[in-house]
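For this depiction, one protein chain was excluded, whereas all remaining protein chains were kept in their positions.
A and B label the chains in the order they appear, each numbered from 1.
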Amino acid sequence: MAETAVTSEVKQDTTTPAEHELFVNMGPQHPSTHGVLRLLLRVDGERVLSLKPDIGYLHRCFEKIAERRSVQMVIPYCDRTDYLAAITSEWAYVMAAEKLMGVEVPERAEYIRVIVGEMQRIASHLLWFGTFALDLGAVTAFLYAFRERESLFDIFQKLTGARMLYNYLRVGGVRNDLYEGFEEDILRFLDLLEERLIEYNKLLTGNRIFESRTKGVGVITKEQAIAYGASGPVLRGCGVPQDLRKTDPYSVYDRFEFNIPVGEHGDVYSRYVVRMHEFYESIRIIRQAIKTIPGGPWLGDVPRRMKLVGDVYTRVESPRGEVGVYLVGDGSDQPYRCHYRSPCFVHLQLLEPMGVGHLIADMVAIIGSIDIVMGEVDR
Amino acid sequence: MSEHEATTWPEHLQPVADALRERFPQLSIELKPDNWLEVKVDADQSPEFFRYIKEYPGLAFDYLLDVTAVDYINEGKLQVVYHLARLGTDAKKRGKLVVKIDLPRDNPRVRSVVDIWPTANFHEREVYDMFGVVFEGHPDLRRILMREDWVGHPLRKDYVDQRPKRTRVTR
Partner (left out) sequence: MGLITHEAVPGVVTTSLRRLLNWSRKSSLWYMLFGIACCAIEMMATGASRYDFDRFGMIFRASPRQSDLMIVPGTVNEKMADRVKVLYDQMAEPRWVIAMGGCAINGGPYHGEYNIVDGVDKVIPVDVYVPGCPPRPEALMHGVLLLQDKIMREGIEIPAPAKG
């Protein structure tokens, strides 16, 4: 592999390509761009010389809509920003609203949030595992991952009524309590998942083809990752143990025991390993939370007329990285401004340092490894 | 900022505030929920300020989380908001900083921070796209989310959508 060229400043590529060079459009309709990402590649043969991400093909005016809805009505739109991890997007938003209104969240609600949040992380990672493997040509892994994802969705459906976009968190708690028998359902699923994870690892982790497609590809250094504002598995894959659940604990995460898996080399493989370990950490957290969940109400005392005053920034560790919500209130029940900080939006800037010098086929692996969701990038 | 408020600050934030005051004595520093320090800076002071908080060893805010803006139309200003943090598991070294810069609504210009934190590139392009804030010295200030031929800046409070109506297409 050629060394990865690093440019701190990104310039518009207006140079006419030399005779043997080509401009190639990858996307917005491309099977491996996970939605509507468009990459402008300048290539020499198969080798990528420079690349520019072009986004906005799924810009759905979330921030403008939030200014015209009441506090609770924004929650379904939060689902649709990061649609693979609806709970964590909701979480960042409701935490911001709770801080602005000074609403106390009952202890049981916090535990339920942790449980569904970690279930969501598993669901999101399962989809990532499936599509990432599919992009690299492993169709079996895709079918396996979706099988487990459907069993998890059965539990989600029983709990919230929806498969993907739950609208479950509320300002002051959650919409409804855990149903009777939830405990058995989720514990049975976790046992199953642990068994199946062994299968997953057998499929990919030691696989020689997989390793040669991922090791040493898309390398970034620790310094680059921090300078470009990376978070989540991309940052942890470089060896930085930054996880908001530990470093800036929110909710009740400080009561659980879990590790932060970190990678070593900052390549695609390290990010893969980090996410595979996160499955186990999420399983650990859910088991502890199920064991220690207190009784009581699941929705706190919320004033009938909600008033947002002041401004606040909350951050939550989503499966993809750090989600932040900057909420400004002007005394009415509608947010004056609601900004959603998306981790994938930031990670897209890393594609250039990761991808330059590699083959086009490696771009597919790199895009898969940062696990982008275009709904979240464009909002 | 009164003495009384300063004494109630968490211990690990005191050195940050001191370091900021040492260089910028006029600065107003506030403590917000979740131990965020909030600082208001003038637009012409901002390049020096950002350079300082990145490079001064006692501050070293190496992690830019977010750049966004708020349109305060009644006060006639656009406020650009930066959220910064320091990485690390060591609670003593942690610190979170909000920097707010007020700009006039009719000609908002501020110095870009891309040369200090490369991650600001996309964020600033988004703020330019949505609010029309011009970041001077930005290497590639184009629209990012909207089409390049779009007119207006949608997240401004007085934005009106003026697209022609589309009609249904049949076979």
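Rule of thumb we're sticking to: a contact is a pair of C-beta atoms (placed from the backbone, for glycine too) under 8 Å apart; a residue touches a chain by one contact, two chains touch by 3 or more.
What you see is a predicted model, and the numbers here were worked out from it, not measured in a lab.
Looking beyond the chains shown, say which of A:L40, A:I65 or A:L203 touches the absent one.
A:I65
In the full complex, which bits of subunit B touch the chain not displayed? Write them out.
The list for subunit B reads 146-147, 150, 154, 159, 161, 163, 166-171.
Even though one chain is hidden, which residues of subunit A still touch it in the full complex?
28-31, 34-36, 56-61, 64-65, 76-77, 80, 83-84, 127, 130-131, 142-144, 146-147, 149-150, 163-165, 374-375
Convention: only the chains that are shown with their structure count from here on.
Using mean C-alpha positions as chain centres, tell me how far subunit A is from subunit B in Å, no decimals.
One centre to the other, that is 24 Å.
Enumerate the contact residues on subunit B facing subunit A in the complex.
32-34, 36, 62-66, 68, 70-71, 81, 83, 87-89, 94, 98, 114-115, 117-119, 121-123, 126, 130, 139-140, 142-147, 154-155
For the complex, which residues does subunit A have touching subunit B?
Where subunit A meets subunit B, its residues are 8-12, 55-56, 59, 61, 63-64, 99, 226-229, 240-242, 246-248, 311-315, 322, 324, 326, 328, 336-337, 339, 341, 345-346, 348-349, 378.
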